[in-house]
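For reference, the structure discussed in these notes is given below.
All protein chains of the complex are present and in place, except for one that has been dropped.
Moving on, here comes chain A:
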Amino acid sequence: MEYLINGLSGAFSLLIHMDAATLSAIYATLLSTCYAMTVALLLGLPLGFVLGYCTFPGKRALRLISDTLLAFPTVLIGLLVYAFITARGPLGQYGLLFTLPGMAIGQAVLALPIVTSWTAQAVESLDPRCRETLLTLGANGRQVAALALWECRYSIGMVSITAFGRVITEVGVAMMLGGNIRYATRTMTTAIALETSKGDFAQGIALGLILLLMAFIINLMLAFFRHRGRV
């Protein structure tokens, strides 16, 4: 109980004072999450749409793979990406290990199956009569696809938020690939892990509350736009 109370008061003082370390952790968290989400959305949305909308041989197998990857253990992602980007690895010459972009690669790998699978799911769950009606009304294939995409915009928004939530709260990949370097790759989550390992539980709780607050603000913004889109 004492930890929680200390954490709460600590969170307020951290928020008010905003020291360099906290700001830098917030910055690193947002930046790597943005990198990762950009990649995941740019690749995952078209992929998911094709997977859900089109019919082609091998589609079910692809869906199965994509769904399996949803359960990809994050430490394994970290380990695999680590092997690729270490100086001795195939991508070693780019010096990505212990940098934000390196960390973002791991986070993008984490987010990609979520975006792909759930986009496919959203497209599949559209009312099939919609397509038939459009076709009988004389719409061509491209128009039908565009309308299908438009119809599931809210589901795709939710998919994005879910993936975003997974990525921003991720700690294993960030610790392994980022290395928790102060003022560089220390994110909110790895900072919490560090404070806990240092025995500073109150500080950890304070950082956790700030992370929660960040997630809340981002969701609030999205909810606002969603509401406006409906009116």
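Just so we're on the same page, a contact is a pair of C-beta atoms (placed from the backbone, for glycine too) under 8 Å apart; a residue touches a chain by one contact, two chains touch by 3 or more; residues count from 1.
Just so it is clear, contacts and distances are computed from a predicted model.
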What does the UniProt entry say the missing chain is called, choosing from "4Fe-4S dicluster domain-containing protein", "Protein lplB", "Tungstate transport system substrate-binding protein" or "CheR-type methyltransferase domain-containing protein"?
"Tungstate transport system substrate-binding protein"
For the chain left out of this view, which of A:23, A:42 or A:130 touches it?
A:42
Contacts from chain A to the absent chain lie at residues 27, 30-31, 34-35, 37-38, 41-42, 45, 86-88, 92, 95, 97-98, 100, 153-154, 156-157, 159-161, 164, 179-184, 196-200, 222, 225-226, 229
